[in-house]
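Structure record follows, encoded as structure tokens.
The complex appears here minus one protein chain, its other protein chains still in place.
Our next item is subunit A:
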Amino acid sequence: MSQLLLDVNGLTMQFGGLKAVDKVNITVKNRQIVSIIGPNGAGKTTVFNCLSGFYIPTTGSVLFKGKEIAGMKDFQISRQGLVRTFQHVRLFSNMTVIENMLVAQHRHLNTGLLSGLFKTPSYRRLEREAMDRAVFWLKEVNLLDSANRESGNLSYGQQRRLEIARCMVTQPELLMLDEPAAGLNPNETKELDELIIRLRDEHEISILLIEHDMGLVMGISDHIYVIAQGMPLADGNADEIKNNPDVIKAYLGES
């Protein structure tokens, strides 16, 4: 049996009387693209918040690489190799693109006050390595030309790509993307599509994706989970989901 990268069991998140997420199960294997879809307000982002430690789940277990991470602090979880983006872009907009990429590597760089104050050789080496990693990922998302621009001045599509690069430079094993295609034009969506597939096939990571763009989801997902009103509705591959009467009803009922 190949070990599961992520194994979510009976995840429930209650806000007062509202069960925003109710007994959701998700599994992600290595080198898989898994999507979560569902109508607006279904609780998809709340699932992400629970997995990434922003909320502490009311009940349920979250195993990442076989280790329980529910209840861990957000920064501890991301250090395990589980990193996310946000539904609304969150860049350090007064900082340049390259600086954004370095902040993401803070943990690797921040080795000690004294080594930094005196610029010891080991500090310089770490800094150079971090720079190289940043350059590598900026090249991957086609942003190298904008490296010295202030990130707040980038176009929306570029900001989205920078957000992904900034996650990737932390060397995660599971990348969680919250509606990465929202607000992108068809061209940019196609580039994003290719990027996500490349992340899986070349960089060998897994991706958990929340997305409303059905074309994108159906085209790239290895497995799809549907959530409605916090509860799991269905799961399966693209064809199974497309033909599932419950799913069709949930989406038609919404509109």
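Convention: contacts are C-beta pairs under 8 Å (C-beta built on N, C-alpha and C of every residue); 3 or more make two chains touch, one makes a residue touch a chain; residues count from 1.
In this section, contacts and distances are computed from a predicted model.
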item	value
Which of "Cytochrome c oxidase subunit 2", "L-lactate dehydrogenase complex protein LldG", "ABC transporter domain-containing protein" or "Branched-chain amino acid transport system permease protein" matches, in UniProt, the chain that is not displayed	"Branched-chain amino acid transport system permease protein"
Chain not shown: contacting residue from A:62, A:91, A:141 or A:228	A:91
Of A:21, A:83 or A:227, the one touching the omitted chain in the full complex	A:83
Residues from subunit A at the interface with the omitted partner, ascending	52, 54, 73-75, 78-79, 83-86, 90-96, 98-99, 102-104, 106-107, 109-110, 113, 116-117, 131, 134-135, 147-148, 166-167, 170
